[in-house]
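Can you keep this structure in mind? I'll have questions shortly.
All protein chains but one are shown at their positions in the complex.
Letters A and B mark the chains in the order given here, with residues in each chain numbered from 1 onward.
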Amino acid sequence: MIQRILTIILVVFLPLTVIGNLMHFDEVLLFALACITIIPLAGIMGRATESIAIHSGPRIGGLLNATFGNAVELIIAFLALREGLTQVVQASLTGSVIGNLLLVAGLSFLVGGIKYPVQKFNPSIARTNSSMMMLGVVIALIIPAIFSAQNPNIANNLSIGVAVVSLALYLLGLYFALITHRHVFHFAGDMEEEVAEWSMKKASIILALATLAVAYVSETLVHTIETVSHTLGWSEVFIGVIIVAIIGNAAEHSSAILMAWKNRMDLSMEIAVGSSLQIAMFVAPLLVFAGWFLGNPLPLVFSWPELAAMSLAVLLTAFIANDGESHWLEGAMALGAYLIIGIGFYFL
Amino acid sequence: MIQRILTIILVVFLPLTVIGNLMHFDEVLLFALACITIIPLAGIMGRATESIAIHSGPRIGGLLNATFGNAVELIIAFLALREGLTQVVQASLTGSVIGNLLLVAGLSFLVGGIKYPVQKFNPSIARTNSSMMMLGVVIALIIPAIFSAQNPNIANNLSIGVAVVSLALYLLGLYFALITHRHVFHFAGDMEEEVAEWSMKKASIILALATLAVAYVSETLVHTIETVSHTLGWSEVFIGVIIVAIIGNAAEHSSAILMAWKNRMDLSMEIAVGSSLQIAMFVAPLLVFAGWFLGNPLPLVFSWPELAAMSLAVLLTAFIANDGESHWLEGAMALGAYLIIGIGFYFL
Partner (left out) sequence: MIQRILTIILVVFLPLTVIGNLMHFDEVLLFALACITIIPLAGIMGRATESIAIHSGPRIGGLLNATFGNAVELIIAFLALREGLTQVVQASLTGSVIGNLLLVAGLSFLVGGIKYPVQKFNPSIARTNSSMMMLGVVIALIIPAIFSAQNPNIANNLSIGVAVVSLALYLLGLYFALITHRHVFHFAGDMEEEVAEWSMKKASIILALATLAVAYVSETLVHTIETVSHTLGWSEVFIGVIIVAIIGNAAEHSSAILMAWKNRMDLSMEIAVGSSLQIAMFVAPLLVFAGWFLGNPLPLVFSWPELAAMSLAVLLTAFIANDGESHWLEGAMALGAYLIIGIGFYFL
């Protein structure tokens, strides 16, 4: 049902975006068209990746999901980086982290909590993920910011060093979850039972086409950000943190909330928290390396508002999730935190 | 016994304060008289509120306790705000939060821990409260401070936005504790068994009279702060954070410690942590709205020492309380933290 609506949106809005580009539509309109088009495209990419993952067996499949799950964010951020829009890249990374931790997890807890008084998920996974976020989001981003504040010249060297450590830890985390401690991550079993929606070949073709379309549409998005910012009076940081992050993750968001509604909280948490980790410890390091090759270095030196937003989101999520239980008020708290941070970026 | 002493103090010191005001006593003496008078008045207000709460049944009663439990702080802060003493208001809010979390909880753990090697309380409530403090104290106050540091013009808009979110979450928290998850907050059952000290009518009259007296005496307190600060060489912030906060909460403090001595730790924690939440998420937002109406805006932009004191107090309390157990050393730690922070404000 949802998928049918998304397909209709895609069939209508992808051609519209192309026509809009060719006919030089108003840039704010183009931005809106691109935003709407990306939502179903991201959904299709996710479904194609999942089909390929199921065909590839649980280990390789888990790896594929863990590396291509945020392909849309990676593409948007890469294009923005190529344009030298470093601040937009940092803002969209920030937005993806807090959006996944506060908005997605918050909506999941709230929606699931309306149906069930208390929902349970694996506390060992929750705690391991909290520690990973503490390392990969808080430590890996606060240390470069505080040390660079003493001596700005070290920002780039420090960023590359931190990116290497973060990426290595992310890969070790995958090795842990997929190989040495597979039995702990019992929800991996859920996936094995699933039937692939598409054949390997069909999924690969769909994935390739959708990736091309996303790249195309993302380019429109990136090019119009500046004009949208001027016209609507929203800062580029607000657009990056809130708008771009919500669009890039919309498909995932809906799956996480659906899983919460079905009381499959382990999957819901994996989407929300796993995505955050992937953004901070896989996408961000890749972008640092890409920036180095492109000659547009991306320092991992975020602004204090961004750092505060991410660190507090990690702490609140850990406080909420570490006991392996959730209820609707915890969802409301996460959404409240997202609102407070969103208000902050709006006024900034 | 304690109540008899408090009544005697009131009967002696309330007239003395009135006389002192009329005869223009030395302001430091007046400040001391006002301080002493407020302690029993706050106690009587608390007892009258409780009687009305018992008569009103558990739901309305819980709501009354949750909204009028810190009426004294609200009155003092409101009068200080009307005089434009924004810093004193912020300091007394800070002092109430850390006083409840560190001094009251610390003394409760220490005193109870002398009698019992380990004391237990409901860990689900403790964790929900920790998350609420993380949201309502840490996030709701750090975000405005960090974002306003980038652009001071946004402080007032941001404060009103954050105040609305905080207050909404506080009300949702009451709905959670009193309606949807009443069974979790089992100590609510304790209250139902209690017998009201006064009839509804008598309690209402006492509450009204005590409120008038508090307003009157608080006015004396607020007017003399500046002189006391000059004469004794204590900063207004120190007076607000330490002196005013201890006085306004003295009656509650003694109940919390008494409950800990009786091993009723759930009630003791509810007084200590519940009060902190009420100050941060109910009293503070009301004051922001009041400041807006009075034309003396109260920005939720606290100083860094205040923010550090509150955030660290929340983190330490969460570390200590989240396992649902306490012992005397944890009480000593909380008191040690209070001492360190107190020394800091003294020297500032």
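Criterion: a residue touches a chain if its C-beta (ideal position, glycine included) is under 8 Å from a C-beta of that chain, and two chains touch if they have at least 3 such contacts.
Just so it is clear, the structure is predicted and the values come from calculations on it, not from any experiment.
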Residue of A:8, A:118 or A:172 in touch with the missing chain, whole complex considered: A:172
Residue touching the undisplayed chain, where the options are A:142, A:196 or A:215: A:142
Hidden partner chain, touching residue among A:128, A:211 or A:326: A:128
Residues belonging to chain B that touch the chain removed from view: 117, 303-305, 308-309, 312, 315-316, 319-320, 323, 325, 327-330, 332-333, 336-337, 339-341, 343-345, 347-348
Residue ranges of chain A at the interface with the undisplayed chain: 123-124, 127-128, 130-132, 134-135, 138-140, 142-144, 146-147, 149-151, 154, 157-158, 161-162, 165-166, 168-169, 172-173, 176, 180-181, 318
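Keep this in mind: only the chains that are shown with their structure count from here on.
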Whole-Å gap separating chain A and chain B, where each centre is the average of the chain's CA atoms: 40
